[in-house]
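In this view, the complex is presented without one of its protein chains, the others remaining in place.
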Amino acid sequence: MTYMHIGKDFTPPDVEGKVTGAARYAEDFKKDGMVFARLLGSPIPAGRVVNIDASAALAIPGVLGIFTADDLPPAPPPANPALAKEWVTYIGQPILAVAAESDALAEEALSKIVVEYQRRPFVVDPLDTLTEGGPDPYPSGNTLIRNAGEAAAGTTASGTDVGRIKWSIDQVAAFRAGREPVDAQFGDEWSYGDVAARFAECSTIIEEPFVTIGQPHHSLESRTGMAYWENGKCYFHGSLQSHTVGHDALSAMLEIDPANLVFINENTGGGFGSKIFPYPMMAVTGKFARKLNRPVQLRITRAEEFYIGSARSGMQGWIKIGLKDDGRVGAVDVAIVNDAGSGGGGSASSSAEHISIMFQPEAMRFRGLAMYTNTTPRGAQRGPGQNEMAAVLAPMIDKAANLAGVDRVAMRRLNAPRMDGKIGGRQGGISSSYMPEAIDKAAQMFNWDQKKALPRQISATKVRGIGVGQGFHTAGANGYDGLIRIASDGTIYLHTGVGNLGTYSYAGVLRAAAETLQCSWDNCVVVHGHGDLNLPHSTYQGGSNTMFTETRSSHVAALDVIQKLKEIAASEFGGSADDYSIGGERVFLTSNESKGMSYGEAAQKAIEMGGKYSGMEYPDDIHRTTVRSVQAMQGTGLIGVAKDTLPRSGAVPGMAIAFVEIELDKETGKFDIVDYTAVAECGTVVHPKGLRQAMNGGGIWGFGMAAYERHVYDPQNGLPANVGLYQSKPPTYLDVPVQMNVAGNDMPDPQSPVGARGIGEARSGLCSCCTDECDCRCA
Amino acid sequence: MNPKLTRRRFIKGVIASGAAAASSTLWYSASGADRPAGAVERLLSLNVNGQVRRVDVAPQETLAHTLRYKLGLTGTKLGCNRGECGACTVLADDVNIYACSTLTHEVKDRAVVTVEGLRAADGTLHPVQAAFIEELSPACGFCTAGQVMSAVALLKANPKPTREEARQAMSGNVCRCGAYDHYLNGVMRASGQLS
Amino acid sequence: MDIIRYRHNVWGEEVIQGVSWDLLWVVAVTAFLLLAAHAIFMAALAKKKARPSSEGKRVNRHDAIDRAFHWIMAGSVLILIFTGISPIVGIRISWLNIHWIAGLTLTFVVIFHTIRALFWQDFKAMLLGPNDFKEPFDENIKPGKYSFEQKGMHWAMTVLVIAVIATGVTLFTHIDSPWWERPSVENEGTLGIFFLLHGTATLALIAFTAIHIYFALRPEKRFYTRSMVSGWISESEMKENHDPSKWKAE
Partner (left out) sequence: MSSHDNMPEMSLYQPVRVEDAIGIASQFAERGWLVGGGQDTYGWLKDRAKTADALIDLKGIESMRGIKETADGIEIGALVTLTEITRNALIKERYSLLAQAAGRVASPQIRNVGTLAGNVSQDVRCWYYRRGLNCYRAGGNLCYADTPEGMNREHAIFNASRCVAVTPSDTGPALVALEAQMVIQNASGQRVVPAEEFFVGPNVDIRHTTVLRPGDILTAVRIPAKWANAQFYFEKVADRNVWDFALVSISAAMRVNNGVIEDSRIMVGAVQATPRRLTSVEQAIRGKPRNESTANGLGNLASSDANPLNYNHFKMPLMDNLVKRAVRGQA
């Protein structure tokens, strides 16, 4: 299909500001009378706050006040409280905030505050708390239990509780040693098919233990925020991946009517899953500002970003994979214990889903446990669950394929999901998959067959490793709103409530609206990033969700515009709307192109006609955020607004395949990645450079996960070893390939109007595909 | 931006920090009677982006602090404040340095250039900036100012670097989004080696 | 000036770290002043007595093995003090190994000495009885083998040496040695208390060692020092200072 905009590069409106320094992030905003707030973190890994004595701090001139857990609604475990009191569960956990006229003064005040703690036993290894008699990270237990409960006020976690699960010493020992823990209790299970029977049919069976590590997100922009109150409204400069989808949640955290919140967030310095929804600390920023009646900038340091900025959940597990004679995966049995940190969820089920979709086993059983530990809170991070499983699986699948005597790539292709692919315990369908074709394309780009034949030994000390890995993440939803306004001068304002994470998808998805409207991109203005700019209710920007979901809502809003254009034209020139067409930013009678009007003229007409045309009336199924925005624009142009009710079924898989060639120095364990070739199977490519960004970035996160980054906790005292950025070791220029080679499979997804799915997540963990090749110590 | 506004804001800043200076001088005279003479003066004439600006600078103040909070040049970002990420990279006499790990007093005799000072007099973007836009180099953009400054320093010293040389020269700038390939493409384009 | 040093433990709680080494100077100055005062007093005011002759018949006071024990103990204590305070006063030597080796030597010799004293020597000769306390105040009372001052010094040194040994051995178990690896420290406060006791005992030991050395060098007591070297004192020295009825010398 030939598109005007889809599949073509464009310059997103925010790029220039980024290269000139004009782009502003939350910390760059100042407000008259603004004061600075800083956090005091817990020095103990577990316990409770007995007493806070801030008198000496408050006596310092210029110190304005403190803010503690008592100023917030209680958030009992496993909710992750903004400020802890009864349940201190990790070192660095914020206990209170103090505000002062200057940042330095706030720091000085912190050192004068005396907090008395009562310590409790703590634990940093999930298997230690799982062992009978082992310490529990919370007084009430050690594991996540899902129930139907409501979220505690001011928090976003819902339906969870803390329970207690213990294994016998023998069961834990068996698990540690890489064997199945017989009769052990799990918290989450699913299965399909007759697992035992399918294993019986398998000729190659491997059984392996695995461990992956937690790693902090360390978004380069820490979650500093600034809030102030004016005329009963809260203006909040924050750093979130999403924009309007978090509006109601943030209003609830601030305990105000959503209409009284103006959230401003034009740019976000990275989130990687840690800023999808409003995080607890935002309540402190907003409420402290109200308490002091001053604008408050709550500054988060790099170290604090480590503590409260979320991290990937590590896992320890056991897996058994059976291959049939023909190389098909007959059965898989997997057991995973997640390190859920403080109040995290664990992502074991997602890990298992990764296996189920990438290899389509005939039967499969998953059992999982999310164990809390006295470490930092865990949350979603680039392909949570799936990517660490991709890293784990790559060498195991290789081993199985080699044992079965099948080519590693051929084996993956054989088992790859096709259009009828199934996923997870319920074996639901997927929107589409051209994964075998993607594998072929990537193998060809990488020259797999040729590289396979290359000698392993490069020199006396260097060996070559080639590997392949696959990534997956569900990447799409529906039900969000699109909003477009055409002004009487013909300018087309494309409103989006998608956040600006740096993927440029906030603008990319609007290209679908421009495409549908058949208008020039130059006449379009992207409206985003500021709560006062009348934004629609858009999807959360996370989980690669945006592309699929928001091209749909852009499209339905554009369809609404077109329908209204035609109706306006029909009212002017007669006939019915169906008699009209659009083109060249005009609406005209299909049979007589001269009978028509420009978009601008139609907009002027819409203002005159009122009603639904100028937003005086609007559909009753749109979200209240969108309603407010439409109301604010009433009578200012032609308003197109609609909720995405297009049909959708099955999971929306964002998938990728990547090949990596490394040169490993066997004397030092160091390796160079000399080739990285990846193909995304994510439907139609909307924005080629954006796709490359997403694919390359994900690849580099994968290198980091496989080779450099990891949480390190000292079990003796619960101290984290790698708080700072240099200790956390995000990959640098010199740790990644000089050049990266990526492409999209570009096969349209039938459930997206432009055929697009997201790909921000899937394809990390690919470096790990080289582990079995060369016995390198990079895991 | 309205230049008058900027100046007024600047003057306000000077007055505010002057007050802070007065109070800290008091503290020093009370506690440091036996200190050697010759400690630095607080009022500096800083050459930033080609303009000499008078600014009151505490002795221990970092350049990043002065730029961001006294001169309002917020294009220079603080990612870690510890010299571990490169987001605060600026030029001092054409050499790229971490502004978070430099005292402002250390550069009092040097020409400081930040990302805001790269445009030509007629407003044209610096070739590095233009190339970074063309290559869609930034992702989230938080490290971008630093990446731009390292690229500018590189091209001043080496107008036609190889990709490997560029990679080495840029290596003190972390990009958490992993846009390294795109920045390198930008450097190669800015040096006229990619079209 | 502090008496005790406090520090924050790994969780920010205030715990005892040890004795304040400011006290080292206090001890040094105090000991010096006291001894100087004594020296001046003795030189100026104390009545001069003719010193008994060292000629004539010799009486055995210390067996060779006991003399060896004494000097080994003396040597190790001096080494321990020197190596222990070197890093505190800023003398840069590789002190730790010497310190614990000397400490172990001292420990073993003290154990041997204790066993020997209990079973092979006249243990009672060292016991302090009520009568001993009259001795300093009555010129007519002469001691048996050991004078009141000698017994006092011995028991003071005994208590202090046992204290430094007990605390020192505990601390020794907290560092790497050829026989074990450093353990984890469960409670920094407890460790600090051991350091406090070790340091306090050391300070007292330094004071008593200084006093001991001072008296060993005083002219009127020097024959005792000679006896610790060669084993004997003269009969006239014995008669002048001891009551032969209480000390049945061989």
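Each chain carries a letter (A, B and C) given by its place in the written order, and its residues are counted from 1.
One rule holds for everything that comes next: contacts are C-beta pairs under 8 Å (C-beta built on N, C-alpha and C of every residue); 3 or more make two chains touch, one makes a residue touch a chain.
Quick caveat: nothing in here was measured; it's all calculated off a predicted structure.
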Which displayed chains the hidden chain touches across the whole complex: A, B, C
Omitted-chain contact residue, chosen from A:18, A:38 or A:218: A:38
Touch criterion as defined above, residue of B:47, B:76 or B:89 at the omitted chain: B:89
Per the touch definition above, residue among A:16, A:103, A:440 or A:601 touching the missing chain: A:103
Absent chain, residues of chain B that touch it: 24, 27-28, 32, 34-36, 38-40, 58-62, 65, 81-84, 86, 89, 95-98, 100-103, 105-106, 150, 168-172
In chain C, positions touching the absent partner: 7-10, 12, 17-18, 87, 92-97, 174-176, 181-185, 188, 191-192, 195
Interface residues of chain A (partner: the chain not displayed): 38-43, 91-92, 103-104, 107, 110-111, 299, 301-304, 460-461, 665, 667-670, 708, 712-717, 719, 721-723, 726-727, 729, 731-735, 777
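We adopt the following convention: only the chains that are shown with their structure count from here on.
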Overall pattern in which the protein chains touch one another (line/ring/star/complete/other): line
Most heavily contacting chain pair (counted by C-beta pairs in contact): A-B
Between chain A and chain B, centroid-to-centroid distance (C-alpha), Å: 31
Centre-of-Cα separation between chain C and chain A, whole angstrom: 71
Interchain centroid distance [CA atoms averaged], chain B/chain C, Å: 65
Numbers and ranges of chain B residues touching at least 2 other chains: none
Touching residues on chain B, where the partner in the complex is chain A: 20, 73-82, 84-85, 87, 114-116, 118-119, 125, 128-129, 132-133, 135-145, 148, 163-164, 167-168, 170-171, 173-182, 184
Complex contact set, residues of chain A against chain B: 9, 11-12, 14-25, 27-28, 102, 218-221, 267-272, 301-302, 501-504, 689-690, 692-693, 696-701, 724-726, 730-734, 736-740
Chain C - residues contacting chain A, complex: 10-13, 184
